[in-house]
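I have placed the structure first, in the form of structure tokens, so that the comments after it can refer back to it.
Only a part of the assembly is drawn; its chains keep their places, and the rest are absent.
For clarity, chains are labelled A and B in written order, and residue numbers in each chain start from 1.
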Amino acid sequence: MLKVAVITVSDRASRGEYPDRSGPRVREVLERELPGVDVVVEVVADEPRSLRAALRRHLGRDYILTTGGTGLAPRDITPETCARWCDREAPGISEWLRRESQRETPHAVFSRAYSGMKGRTLVVNLPGSLRGAELCARLLAGVMPHGRDMAHGGDHEPQKKQ
Amino acid sequence: MLKVAVITVSDRASRGEYPDRSGPRVREVLERELPGVDVVVEVVADEPRSLRAALRRHLGRDYILTTGGTGLAPRDITPETCARWCDREAPGISEWLRRESQRETPHAVFSRAYSGMKGRTLVVNLPGSLRGAELCARLLAGVMPHGRDMAHGGDHEPQKKQ
């Protein structure tokens, strides 16, 4: 059973100025696409310290997905914070999600989303917009079980797959 | 009104061995696509020191676009110089421009172009070839106003956009 944490990174949602909608939406999508998945959702401010603390809390889950904080505004610190926290980069995931998001909105080119690993936990930044987060969660759901298996070494006999 | 600097990075153009054509062409494209845009053009040698000095001169503009110096030759130093100077990376822009450039020439895969930010100024490396620079300038023009708004925090309420 896949274990996932979803961290919404948003100053306003973390202060209660509006309800977090993206995090719960990502959870809905995952629960629909991956029956039996275990998803926890959390909201933090756009602060490196808060985000790092949340990442640490969820280390050991198969996936930590973030939503928000990947744009160009001065307080968009999600990609850098995740990149510094991770051990290894997995750039193909973000390249793909950006490319697919661009079909919906040309502004997706400004996404600075990062993806990587800390130990066996995969960290993937999703967009902050409700539609963008939903689209990316749906796409990602299709490959998440395989990614988890790879992270656990299950795919480490590549030449056998011919 | 969008403020843009275009820096042509070319040893030969900087020595006057031939006139810089890519920089003025990028300016033409921007002026056509973004009426009212303020564009300054400058030529520097393929030297990190010269390029850094030019970047510093234009810090505060909405965009600094470079043309040239993104290939595989030993003197192609534009991406590294810009990456070290910037605070934050914005990889989606270069991924997109490379992908679109590949429709014109398969050799675009060798572009090492970088895109990122220093403060609120967006830095984007364009190809050095006249056609490549023109194509990328035209594509970029379509999203430049939105990028500037994002950099100024105008888009920092992502969950409202549903």
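Criterion: contacts are C-beta pairs under 8 Å (C-beta built on N, C-alpha and C of every residue); 3 or more make two chains touch, one makes a residue touch a chain.
Computed from a predicted structure; not experimentally measured.
With respect to copy number, the whole complex recorded in this structure file holds 3 identical protein chains, 2 of which are shown.
Here, only the chains that are shown with their structure count from here on.
The mean-CA centres of chain A and chain B are about 29 angstrom from one another, to the nearest whole unit.
On the chain A side of its complex with chain B, the touching residues are 10, 12-13, 18, 20-22, 68, 71-76, 79-80, 91, 94-95, 98-99, 102, 106-113, 127-132. By the touch criterion given at the top, residues 88-93, 95-96, 99, 117, 120, 122, 142-143, 146-147, 150-162 of chain B touch chain A in their complex.
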